[in-house]
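I'd like to ask some things about the structure below.
Removed: one protein chain of the complex. Kept in place: all other protein chains.
We call the chains A, B and C, going by the order they appear; numbering starts again at 1 in every chain.
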Amino acid sequence: MDTKRPTVPAAEEILGGYFPVLDHGFVSLVDYMGSDEDIERAARVSYGYGTRKTSQTRGLVRYLRRHHHTTPSEMVELKFHCAMPIFVARQWVRHRSANINEYSARYSLMPLLFYTPKAENFALQSQANAQGREGGASAKVYEEAVRRWEELRSGAGEGYSWMIEENVARELARIDLPLSTYTQWYWKIDLHNLLHFLTLRVDDHAQWEIRAFGEVMAGIVKRVAPLSYEAWIDYDVQGRTFSRGEREALARLVVSGEDGRLEAREGSALSQNDLKGFGLSPREIRELVAKLERPTARDFELDLSSMRDAEDVAREMAEAVPSFE
Amino acid sequence: MDTKRPTVPAAEEILGGYFPVLDHGFVSLVDYMGSDEDIERAARVSYGYGTRKTSQTRGLVRYLRRHHHTTPSEMVELKFHCAMPIFVARQWVRHRSANINEYSARYSLMPLLFYTPKAENFALQSQANAQGREGGASAKVYEEAVRRWEELRSGAGEGYSWMIEENVARELARIDLPLSTYTQWYWKIDLHNLLHFLTLRVDDHAQWEIRAFGEVMAGIVKRVAPLSYEAWIDYDVQGRTFSRGEREALARLVVSGEDGRLEAREGSALSQNDLKGFGLSPREIRELVAKLERPTARDFELDLSSMRDAEDVAREMAEAVPSFE
Amino acid sequence: MDTKRPTVPAAEEILGGYFPVLDHGFVSLVDYMGSDEDIERAARVSYGYGTRKTSQTRGLVRYLRRHHHTTPSEMVELKFHCAMPIFVARQWVRHRSANINEYSARYSLMPLLFYTPKAENFALQSQANAQGREGGASAKVYEEAVRRWEELRSGAGEGYSWMIEENVARELARIDLPLSTYTQWYWKIDLHNLLHFLTLRVDDHAQWEIRAFGEVMAGIVKRVAPLSYEAWIDYDVQGRTFSRGEREALARLVVSGEDGRLEAREGSALSQNDLKGFGLSPREIRELVAKLERPTARDFELDLSSMRDAEDVAREMAEAVPSFE
Partner (left out) sequence: MDTKRPTVPAAEEILGGYFPVLDHGFVSLVDYMGSDEDIERAARVSYGYGTRKTSQTRGLVRYLRRHHHTTPSEMVELKFHCAMPIFVARQWVRHRSANINEYSARYSLMPLLFYTPKAENFALQSQANAQGREGGASAKVYEEAVRRWEELRSGAGEGYSWMIEENVARELARIDLPLSTYTQWYWKIDLHNLLHFLTLRVDDHAQWEIRAFGEVMAGIVKRVAPLSYEAWIDYDVQGRTFSRGEREALARLVVSGEDGRLEAREGSALSQNDLKGFGLSPREIRELVAKLERPTARDFELDLSSMRDAEDVAREMAEAVPSFE
């Protein structure tokens, strides 16, 4: 189709393609509005008559992101079609700034597709981090877990199909489906709020399963608005906030010389006690040490070879719906 | 405690009390800000110098609601503590204007409490209404449903407890809990958005289980802001919108005489075909007929005798958590 | 440009064109995402497997709007470039669901363009409606008003230009510009929230000047999503809500016969006192009488002959900026 709207070839290339996530999930970009140039155009309405116009798009996009001038990036919008386990959907939906149309289990029949973690993602409760996982569970425990999942899901699926056959209201028939059941939705959001969502969701503290979705969506952003993506990596994903106390510490260790030159302050050192003196708790001191390590590179390039057809994906979903009269 | 803030005795009477909903759920008002008089006070900042001040609070509150002047009622805020099955929470959370803190199954252990519909609420899929239920299922089907629920939940609970014993990450252990499992949250919202939520959720089209929560919350509103509650019943719960085509029909059937007198227009009648001529579909004609019936009274008075202590409710929850080392 | 995105020829025809509003304002559609078919597509994710698929797009769009199922229409997004007097912008900005980038008077120089009401829009304070206008002011008063406006704006413009010359901070130089000064912004919103905005802003109770903008935007919606526009006219613009008390009255005057036939109830009439008995105030009785009149047709067709080039409009703005060294 022909359009006068801003168009991004790299986004068009993947538009309507389906990227698999986990065992039965997917993310697909189904529409987009605008790109980096439209962020610039929106910002220019603020920088109007009587202002210098020398900035290049990249410099402006980076400046805006660094200084949290977020309104111009709200001018870009993305629309996705996604499928994910319900426990992932429950975390996802907490981001309130998106528009959502979810598959309705009151009207419609649920495809009987369930998420099964792979052995390498089946982990123990973290000791250090109350909400995380760490280390791997033993192969034996994993095998037993798989056996139990299969048995439970088989029972839940049979129960669901039986109630549908008996014409029980669908809204009741579904109440014992497990949280691992896949649901799907259309999800539309502006770029500013999407990047905020992704910052939280590609982070180590997010549950691994939702991170898998975040990483694919980040790869899609890279195609729709590459300069915003790059700035987001540099300032958000790899950026870290230093508190008042942490800045007190840095100011003792680093000194700025002439011409913007930075130097380690000769012989300067801070003990745990010194750091406590700046108000840092033991936990904050550990966090500070981690922040002072060199950032490891992160990138979210899409694997185009994994992209699937919409029809293919739809067929797989349809075949998992219980058949009935 | 002593306060200079606006205080409502009828709300204080139930503050911190727990009203049971369904078999293991509850709603409790844990805090509130303002009442009908604060809506008036906020509206008065719009109706400032040089305006008439004769309106009484009730008249003003009703005028504002009738004319969709909603901002003054945003000045009242309510905070609830609620427990509900996850499938209910999933519908509830779609109202994006509330603040939510939900129990985290990543950090914490889930109480093994599941919702079991009563026989009288166990219904068939509606033929007329794609999303509803109607008629009752046979006693035999209900018995079999209960048997299956018990078996599935017993299996899901055992699986969960076993994984917790094996120290599997909690965020993974919970993925096969059923949608009937109870969760809980703090939920805070302003009165305008709460009434919008309640209009949708006490409606016949809402799933019966969420309506049960809506009805208790409506009863709480009646205590916090009784004039707003009354206006909401009159203009929203019992009000109906008539479309252009429906107003064309009414204008043929009703005529206004002198002094605001209304009269049925002598001998006037409209056939199905006449109504189609105004653009009404067969479905809209059925809807119009329903709207022209006398509204049946609705009220949501709380049953104070059902109110329970916070400690009581907390103990019941705690006892349902799987014990482990 | 070539795109795989949904494209609407009637919207493309006006994309980037500028529609004049008031004496120096404009509305321009600069981007859009989706149309009626995308509302249907989003709704279909709710009406999934095991549901009937017979509805046509028009019927579905009308059903969704009539029953306030608003989420599918959030899937369509429109982006506008607009210029309006600041007092209009202040009303407009209260709709919080839009994304905005406004021209910054802290960074940039303001074009010295001011809104001058025409004689036919220069009206007296309404006696009946505390916030409205009615009747026309005398020609003499209007002439004097124009003289005063010209004098004030000339003074304000000179003061502004003088401070800019003296290099006073722009954020201070602008503080005595009048509320009639034009500002401009990019404004992006989803279709659901746009139609809510337009319902309020094309209404008689809205200030005439913002209505002028609403009417052009409604004409743009008609091109982007014609079925949604039509449903909006029928159910929102021309629809009216009848309260519990008003429905009590209607139920006495109209009776439904066989086959969806409606009849005026033989000899039925309601006096003012009867209506008061249903809880209606004198003001509500007047409102009811108005609602029972035949709705007058409303339509917001764009006048394509008024459409201007972006460059043209930009030049006019630029020429109104005070020149300085």
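Heads up, the rule we're going with is that a residue touches a chain if its C-beta (ideal position, glycine included) is under 8 Å from a C-beta of that chain, and two chains touch if they have at least 3 such contacts.
For clarity, every value in this text was computed on a predicted model and none was experimentally measured.
Undergrad: Which of A:138, A:154 or A:268 sits in contact with the chain that's absent?
TA: Final answer for the missing-chain contact: A:268.
Undergrad: Would you indicate which residue among A:154, A:281 or A:306 is in contact with the undisplayed chain?
TA: A:281
Undergrad: In the full complex, which of A:147, A:291 or A:315 touches the chain missing from this view?
TA: Result: among the candidates, A:291 touches the missing chain.
Undergrad: Among B:101, B:154 or B:306, single out the residue that touches the unshown chain.
TA: In the full complex, the listed residue that touches the missing chain is B:101.
Undergrad: Against the chain that's been left off, what residues of chain A make contact? List them.
TA: 47, 51-52, 59, 62-63, 66-68, 130, 200, 205, 233-235, 237-251, 253-254, 256-257, 259-272, 275, 279, 281-289, 291-295
Undergrad: Take the complete complex as the reference. Which residues in chain C touch the chain that isn't displayed?
TA: 85-87, 90, 93-94, 96, 100, 104-107, 115, 117, 122-126, 130-134, 137, 141, 144-145, 148-149, 151-153, 155-156, 159, 162-163, 166-172, 174-180, 207
Undergrad: For chain B, which residues touch the unseen chain?
TA: 1-7, 12, 15-16, 31-34, 38, 41-43, 45-51, 71-72, 74-75, 77, 79, 81, 99-104, 107-109, 111, 164, 170, 184-186, 188, 190, 317-318, 321, 324
In this text, only the chains that are shown with their structure count from here on.
Undergrad: Can you check how far apart chain A and chain C are, centre to centre, with Cα atoms defining each centre and the answer in Å?
TA: Their C-alpha centroids are separated by 36 Å.
Undergrad: Can you tell me which residues of chain A touch two or more of the remaining chains?
TA: 100, 104, 107, 170
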